[in-house]
Every structure is written in structure tokens, then in C-alpha cells.
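One structure, pasted below without further comment.
Only a portion of the chains appears, each positioned as in the full assembly.
Labels A, B and C are assigned to the chains in the order they are written; within every chain, residues are numbered from 1.
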Amino acid sequence: MRKRSSLSSDDAGLLTPGRSDAAGDAAYLAALLTAEAALTRAQAGLGLAPRTAADLVTAVASDLGGRLDPRGLAERARSGGNPVIPLVADLTAAVAEQDPEAAEYVHRGATSQDILDTATMLVAGGVLETVLADLSRTADRLATLAAEHRDTPMPGRTLTQQAVPTTFGLKAAGWRSLVLDARDRLAAVRLPVQLGGAAGTLAAFHAYAYEQDSADLGLRLIGAFARETGLAEPLLPWHTLRTPVADLAGALAFTAGALGKLAQDVLVMSRTEIAELAEGSGGGSSAMPHKSNPVRATLMAATARTVPALAAVLYGSLAAEDDRPAGAWHAEWQPFREALRQVSGAAENAAALTTGLTVNPDRMRANLDLTNGRILTEHLAAALSRTQGRSAAKDAAAASDSLPPHLSDPANYLGSAAALVDRALTDRTS
Amino acid sequence: MRKRSSLSSDDAGLLTPGRSDAAGDAAYLAALLTAEAALTRAQAGLGLAPRTAADLVTAVASDLGGRLDPRGLAERARSGGNPVIPLVADLTAAVAEQDPEAAEYVHRGATSQDILDTATMLVAGGVLETVLADLSRTADRLATLAAEHRDTPMPGRTLTQQAVPTTFGLKAAGWRSLVLDARDRLAAVRLPVQLGGAAGTLAAFHAYAYEQDSADLGLRLIGAFARETGLAEPLLPWHTLRTPVADLAGALAFTAGALGKLAQDVLVMSRTEIAELAEGSGGGSSAMPHKSNPVRATLMAATARTVPALAAVLYGSLAAEDDRPAGAWHAEWQPFREALRQVSGAAENAAALTTGLTVNPDRMRANLDLTNGRILTEHLAAALSRTQGRSAAKDAAAASDSLPPHLSDPANYLGSAAALVDRALTDRTS
Amino acid sequence: MRKRSSLSSDDAGLLTPGRSDAAGDAAYLAALLTAEAALTRAQAGLGLAPRTAADLVTAVASDLGGRLDPRGLAERARSGGNPVIPLVADLTAAVAEQDPEAAEYVHRGATSQDILDTATMLVAGGVLETVLADLSRTADRLATLAAEHRDTPMPGRTLTQQAVPTTFGLKAAGWRSLVLDARDRLAAVRLPVQLGGAAGTLAAFHAYAYEQDSADLGLRLIGAFARETGLAEPLLPWHTLRTPVADLAGALAFTAGALGKLAQDVLVMSRTEIAELAEGSGGGSSAMPHKSNPVRATLMAATARTVPALAAVLYGSLAAEDDRPAGAWHAEWQPFREALRQVSGAAENAAALTTGLTVNPDRMRANLDLTNGRILTEHLAAALSRTQGRSAAKDAAAASDSLPPHLSDPANYLGSAAALVDRALTDRTS
């Protein structure tokens, strides 16, 4: 009854051109098997399992990754509500084929969540590595743009209206500082291993240890598991203490938004009527041969609309009842992965966009001139206020039709723009 | 540079045991091709394309669905930011192989969004069909439960505390009414075809019509396209008038929540200490042989946590600038599909859960007795108030240790429960 | 300990210039008292309370509204977690001052949620009335604009780039259709009275009826309460069947988004470099004397960003456990009211914005000319395709520097724009 459609439900990314290849089922499958193998090795390291069993489980797990069918596992995951149950069955069977005794040590003492949470952190760690690199490349490129255009005047725009002049260098320096903020927030998230057993006490590990049991066995096992996986060691099992997931949710939403700021500015400044920027290789159109769309910025903007909502689901899952919850945990999986790959795609696009970005200082200048100097009204008002009071000066400036020569150059009304760029570019290395 | 991972990004559902097989890439691909073919036929019907070309495009499109690789298309979708561009290239090439002239009519006059929006409505229509059937089955089963347990007393619970008695029949009748509300809201959503060309004026269709052009050509073409696809005819092209998407977003969030109510009650009533309900075939545990988890309710609860956030993204995309927006539209695709398949999965689970649900009236009764009659304090207070004023009666009732015999039976304090069940079961047919 | 700040927490709207005066504490207070009085009258109508008591409660409730201090009630609401408890105490005391016997009938049989939900529906009903009127006014004004500018060409814009020409009439007609969709969705929401007593069985009403009790008493009482309040009669008590709240959530999010679409277009078209539209009376700036900001559109855009998130909370509250939940209901109150007043403010702003909107057809025309005819490339491609195949024609068109005279007028490439406007304006009356 279950499979009523003749069509596969597989999602290869047809509807998500803005996301990266990261965090697919294959990556999760590999990480799940990595976690299982690492757990067996951790137990072997403490004398709780034969080293030969751990080696065999590791070898079989490594081999199995490429052979298992994610779709079949997905189907079998439904009755138990998570993919670890059928995966453990397959891994156990594959090990047993070679050594039934060794199979006794697969997943021993663990609960599904130990493995899935650990795998999730492994996947996240891998994705973050490329995201951090893309963000650094983006920041590097923005540093160059900021330096090159330190003194390039352009219209400052507020509430959609030209306000006073600014520089493109200051804008690029601002984008860079936001990208570095994103990078720093992502880099600061601690990715711990998960290990607690059925309800977070690690009781089964103690029980299966028989004579080797000791009061600190659980703590030592967590440490060993952390070392085997390369993940951090948690203070406590975090089945329902979801700090790592929430921290990543926030950092990913931040990154999506930070790149969204860059994207929104590119979208505005690329408008036909403004034309101060262009994506190097804009996307084509199925209908209009002349168009060059700011596709990367568009996809980044879409990501900035989506990830905050996913993060809200993840923050909402902090309020998880009991020792492992009925729903809050399950609600994390897909939003978490989706946030990872959306942000990962956005970071890729940001690096490419900033690399290929075409800047048009002439159009910036032409746009500054559009208002016949009204963009410098504030400057005039400040000058006039010297002699006639600020309120009267504002009125006089607003009514004025022309500017005295020394006030008519936007480049003379850039305030601290250059100093801010200089300071911002010494802040942090990309 | 793009493909840095050696792992496929495919998502076959490993992390989404709660969703159905609906709305996978293959379903979208088939719908996109269906839309392209229908558009050519619609043009042929108006004399704007040769009938033979339309027939060929239809045949080739039908054949192509099974042969195209969603992943390859997904890769090629990135540069233009949507999957229609490479799909049109493939379809055009495949048609041209057989008849280069016919290939001239593929996608002629249309914009990518015409096809993708139409395909989305086709996919939605297919998914809704099964969802509506599952909801009707669920409501049927709940009607039976409500009738069977019309007079089965159980504790009414408010703010987690036993309050006054209610009946399981009233609870089931309430679930049913919510399920029917969800069904009615989904069924009421109008799914229109999309057709506007580059910016919603259908200008290219007029231009390609040459001598056959007429003032009403665009309107007639929309009508013909609607008939060819079986979708509704929109008042206007809705590239940035996203009523259909928002309406479905709301109806899907409603359904997720409605089923989430059922799930939350099942979760509470399945608790070991309460044990009034059990899912017929609970899920196993990878660690604990004795457990029978309420897996379906858990997955439904997870869906109820996720879909409202997806709907928020979709409602947010209503505020789309221009004639086709840079981001708001792109942000719709994945949340929309994800909402479809999550809700579809939840409806499947609801039908199965209510079919297999085990009801334990003895435990309901035992739980009613847990408080030694304090659950009937309100009843006592009402009786006492007759003689001593309500406030004093409340105090007396609260202080009372035992109840007079005629007040001690919860079945005597069920108020309108039965009458409400009777009325609710005559409301609407499942 | 509670009041650690010397500052009042009152919120008079300092940070919400975009919301209306609707749904303040005073409105809720009045509605709560209206509900209590109506419930006593409903009981009197069924012979369950003396008519004199009902009249007195009605009079006292009416008088009390203006005298009670919302802040004091808010403070006292904390320990019980809802404002009805202290309100009932005050109302009971005020009635008792005049007639202790009559005070026995205040809130008799009801639970706090009966009153708060009913009051919420009353407040919503009042707010919707003005919102519907504002939306109708807005649609009226947009109909006028669409008719006036039925043939005014302007650039159609997609992904921020000029694509092909469209008309301002078509744009205004689209806005209107979205506004009417919003109006229709709000108008369709059914606002029922709430009445169920402690756990939805109305048992206490039966108990307090003594000899007048009958099987259908609860149903009759719900009907009478509905008539007394002017609200609809629900099928079942809906303490945890939150259809009315979810329906309104969706309709409000829809409306926020629909008005957000209008706002986003106004914001783009008001940009200094585009200047096709201007809000009649733009907002001033504290810094720049020359600026005229599109303030109404800005505030409407802000609303469109906020309300979907509030709606997500409300949809999330559908999944409410038990017969009255611990948190899901409480989480509804403020988001619901905030959505009401934000949407109400946006509708006010929409009516004013469309009334004062300045349209500049000359700038639309000038912007069309900005690309030296490239906006008509699609037109040229269609013409060329007649003789050289579509693909070659597209290339030729894209490479072309000038257009033949008959293709160079945007007004000749408007497709169905006028026909669509004509049809759309006959759809529904504002």
C-alpha cells in the first residue's frame, strides 16, 4: 500500500539550483557507517571488544557505504522512524557473513540517536570545511574590491532613495565584515560526538563491559569515541540538550542572511536603470535573448528567505521533552541538512559572484548626477547652518536649485568612508 | 570546481521517514514535460502550430520523461537558475532529431515560469488526490471510533492535569472534525495553469501568431492550455500574484497541524503511565527489545513542527517584486514540494494509525480513578453551590475527601459529550 | 520581586508605526466583559439564571470596561497564566456589590478559555470589518488606476532586468486581484463563539442546571451564546480544535503578503533612478531635507516580513495536546493580536497609498527607452524567426543594433495586456 506512485521520490536537486552537492543521502550513509565503526573501535580501545572485531567492522563499514541503496534503506526506515535501525541490520549481517562473533559488537550498547547525531556532526563538519573556505575566498575578493574602490563615489541609498554619497569601497568593506562575521560564527560551533545509549546513562555499555565495568567507563568511552571520530567530546549526552544543533542553526541562518545582504545589494545595483554592477556571467533566459540575469545573487537571495525558517524549526526543537523526544528530534533532520546545503550553495555562489563581479564606476558617477546635486543637499545645509541656524539652513538647502562649486562634488562629501574602509580592512584576515 | 564532493547529493528520503513518495524529481520532470507538450497542443488547437508538431512534441515528451537524468538536469539548472532551461534544450533537441521544423514549436512564446508553475500545480494536483483519499479514510475510521466510544469515559486533561471526565468518543469526533476541516481546505484550493510569457503580457504568443494574431488570442490560449492540462484557468498570469501557492501553503500547514493534534493526543495517551491508546504496530527500538514506540504519531508530530515554517516562507514569497522576482519565486520551490510530501506522508500515517489504533477503556477508567474522585470536584461544587453559594461550595468541594455515591461516577458527569458526538458525526460525510 | 523595573512595560505603539490602533488591551477587555455578560444572558434565556441577574451582569460589565486597569489585570494574570481569572474576580465583586445573588451567575459553568476565545473572535470581528473596508477602498482605487493606465506602457521587469514592455494598467489590475483575493479570504473566515466548560463537555452547565438539565442543554446553550454575541455557532467546542485561529492566521498572512506585493513594486518603482511612482506624501527624513521616502510602502513591506512568522506560530499551535493545552494556546494570544493589528495597519496604509499615488508615465516611457530597444529584442526575434528558424533568429536579434520602425514602439508589443486588464476589472466588485 505504501508505494502508490510509480515514480521515485528521489530528489537530485532539480528544484534547488542554489544549493550545493553537500549532505546528500550518500554522505549521511557514509557518516553513519563511519560512526558505527568508530564506536566499535572505541570499545576495542577500552578492551570492551576484540580489536579484530573492530577492524572487521571498520573494513566492512567502509566497503558497505558504496554498496547500500539509500532508497531501500529509506523505505525500511519508515516503520521504526529512523534510518539507523535498518542500517544496523545490514551492517550486522555483512559483518556476520565474515565473522558472526564480530557481529556481536556492531552497535553494541548504542541507541540509534547516538549514531545519527554523530553522523550529522560528521556531515556538518565536512560541509563547514568547504563553506569556510568559500567564505574566506569571498572575503578575500571583497577586500580587493574594497581597496580598489576605496575612493569610488556612488549614491548612498536609504529607503530606496538616493540620500548622500558613499563609496563602493565602503560597501564592499561592509559586505566583507559581514562575511567574516558569518565565517567566525560557523567556525566557533563545537561539533561533539553523541553517546548516551538508550536514555543517556550509557548503562548498556556498562552492562556489556561485564568485569571491565568501572564507574568512569562511560566517560572514557565518550572520550575514545570522540577521538576515533575526530569530533569534540561533549560534557553530557545531548539527546535532548541540543546545543550543537541550535548553534549551527543560528550560524547557518546568520550566514544565509549575511550572503543575502550581499545578494540584495547586487540585485539592486544590477537593475537595468542603475547598472552599477553586473554578475560576470549572468544567467540566460529561456524567452529573452538579450537578458543577462543576476542568477547567483537571485539564488543567494532565495537562500536568505528559506534558512531562517529552517533555523526556527531547529530552535523550536530545543524544547524536546523526555530523554529522547517524539517528534522534536525527527523534525530536525531534514531542515538541518537543507540548511547545510543551501548555505553551502550560497557560499559557493558568493565566491563565484564576487570573483566575477563587474563594477561600473562611471554609472555610479552618472547616478550621482541624476538628482542635479540634490544628493548633496545635506552638505549644503551643513554649510548654510553656519550662518543661519540649522532649521533655516535645511529649508534653504531644500529649496536651493544649485550648489556652490566647492560643494558640488560628491567626492568632497564622503566623510569617513575612506577611513572606515582602511580600518575595516585591517580587521581580521580572510 | 563545482563538484567538489565525490558523493552524490541525491536525497532518496533517508532522513525523512515521515514523508511520502510524492513530488520527487521524477514527478516534477514528468509534469514539466506534460506542461510543455500541453502548451504545444494548445497552440495547435488555435492554429498557431501544426497539429503534427504538437503530436510529435507530445510523443517525444512522454518518452523523454523516463530517459532524462534528473541529476544531470539539476547540474545544468544552476547557471540559469532554473531547471526549465536545460529541459527545453533537451526536449527541443529530441524533437529536432525527428523533425527540425516541429522543434520550432517547443516552448515557443513561453517563459520558464509558465512551465515550472504549471508543472508545480500538476504535481500538487496529483499529491492532493492521495492526500484527500487518506484524509477521508482517516475521518471514516475516526467516525467509527467516535461511535464505538461515544460513551467511553476517560479523563479530560487540561494544562497536563486531569480536569473533569470526557469521553473518548468526543475526542475522536473532534479529531475527525479537524481532519475534515483539513480535507475541505485542501479540496477548495484552485490549481490554475500558468501562462504569461516573459512578463505576463503573452506578447510573444501574439508575435509568433503572425497573421492569426487577435486581441483575444492570449486569453484564448490560456483557456486552451488550461483544458489541455486539466488545470483551472487563471484570471491573470500569476507570476507574481501567488494566490495558488499561498492558498496551498495555508491548507498544507493546516493539515499538518490538524494531524499533529491527533498525533499529540496519541503520544500523550500512549505514555507508559497512561496507556489508554497504542499504535497497532509500534516501531521497534535499536536498543530496547521491550519497547513499542508510537512511531507514526512521532513522525506526524515532526511534520506538524516543520510545515508551518515552510508555509511561512511561501507566504513571505507573496511579496514578490516586479513581474518575475529575483529570489521570492526561487525560494518557493523546495519548501512547496517539501510541504507536499511531508503532509502526504502524514496523511498516510494518519490513515494507518487510526486503522490500527488500540483503545483501552479499562485504562481510561483506571486513570479516572487515580485521583480518588478529585476529578469530580467540579461536580460536587456544583451540587453544593445549590445551598451554600458558589465560592463557599468550591472551597468545600476542594476540601472534601469523598463524594456522595450519586456524584462518584464519572459517567454521570459527561455533560453534552454524547450529544456533541451525535451532532458531529452527522456533520459532513467522510 | 516581580516588578524589578521602575519603568512601565506598556506598549503604546512606539515601535510599530505600521500597525493600527486595533486590538489593544482595552478592546480585549471590553470583549472579555461582553462575552461574560452574553454568557449570563444566554443562560437566562434558557431559564438557567434569573433575567434580572443577567441584566445586572450586563450593566456592570458594560460599566466596568472603562474603569478596569489593564495593567493591574495583566499583573494579576500572571499567577494563573491568563487574564480571565482576575477579570472574573473583579466582575463578580462588582456585581456582588449590588446583588450578591446575581454574582452567583457570573462565569458560572465556564472555563477561562470559553471567555478568552470568544473575546478573541469578537475583537477579530471588529478589526476585520475595518480591514475589509480598507481593502475594498484599495481595490476601488486600483481599479481606477488600472482603467486610467490600461494602455500606459512601462518596462516589464524580471530578475531585476528590463525584459519586455508591459502596462501600468496590468500591474495595477494584478495588485487589485491580489487585494480582492485577500479580502475574500478574510471575509470567508468563520468566527465562532467558544463554549465547552472545563474540558469541552459543558458538564458544569448541566450540573448547575439542576432540574432544568436535559440532554440537549449544552447544544442549546452554545446556540444561545452565539446569538447573544453575534458570533457563529461551532460544531464542537474548539478548545483544541483551532480551525478559526488557523484560518485567520492564513488569511492574515495572505493579506500581509498581498499588500507586501503592492509595497515591493511601489518601492522599486519609486527608486530615485526609476521614479515611475511616488507616494503622494512621502515621509520626511531626520537628516536629509530633500528626501521623500516611500514610508507607507516601507511599513507595509515590514508587515509582510513579520506576519508569516506569526502565522507559523499559530499554525504550530494546531498541534495542541489534551483538552486544553499547556502552552500551545497561550502561544496564540500575542501573535494573533499582533497579526491583526499589523494587517489592519497595512490595509490602512494601502488605502492611503493608493489614494495618493503619483504615476509618472513619462518616466515609464523614458525607462523603456533606456536600453535602446533591447527590451524589444524578443519582438524582433519573433519577427525574424519567420524566415530563419527560432534559434538563429534569437542570435540575430540579440546581435542586432537597431530595430525596424514597426518593431521599435513598445506600445506595439503589449500582447494581451489590455485584454487582461479588461477581463480583470470585470472580476468581482470591490
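Annotations
Basically, contacts are C-beta pairs under 8 Å (C-beta built on N, C-alpha and C of every residue); 3 or more make two chains touch, one makes a residue touch a chain.
Note that the coordinates shown come from a computational prediction; the quantities given were computed from them, not determined experimentally.
The complex is built from one repeated protein sequence; 3 chains are visible, and the structure file as a whole lists 4 copies.
Heads up, the rule we're going with is that only the chains that are shown with their structure count from here on.
Centroid distances from subunit C, each centroid being the mean of CA atoms, peak for A.
Counting the residue numbers that touch the partner chain, subunit A and subunit B have more than half of them in common. With centres defined as mean CA coordinates, subunit C is found 24 Å away from subunit B. Put simply, the C-alpha centre of subunit A and that of subunit C have 34 angstrom between them.
Subunit A and subunit B have Cα centroids separated by 28 Å. Residue positions 81, 111, 197-198, 204, 263, 267, 301, 304-305, 309, 312-313, 316-317, 326 of subunit B are each in touch with at least two other chains.
Put simply, subunit A touches subunit B in their complex at residues 2-5, 7-30, 70-71, 73-75, 77-85, 88, 107, 109-112, 130, 197-198, 204, 263, 267, 281, 283-288, 293-295, 297-306, 309-310, 312-313, 316-317, 326-328, 330-331, 333-335, 337-338, 341, 348. Of all the residues in subunit C, the ones that touch subunit B in their complex are 81, 104, 108, 111, 156-160, 163-167, 170-171, 173-174, 177-178, 181, 185, 197-208, 210, 215-219, 235-237, 240-243, 246-247, 250-251, 253-254, 256-258, 260-261, 263-265, 267-268, 301, 304-305, 307-309, 311-313, 315-326, 378-379, 382-383, 385-386, 389-390, 413-420, 423-424, 427.
Contact residues on subunit A toward subunit C in their complex (touch as defined above): 155, 157-164, 267-268, 270-274, 283, 285, 287-295, 298, 309, 312, 316, 367, 370-371, 374-375, 377-378, 381, 394-395, 397-398.
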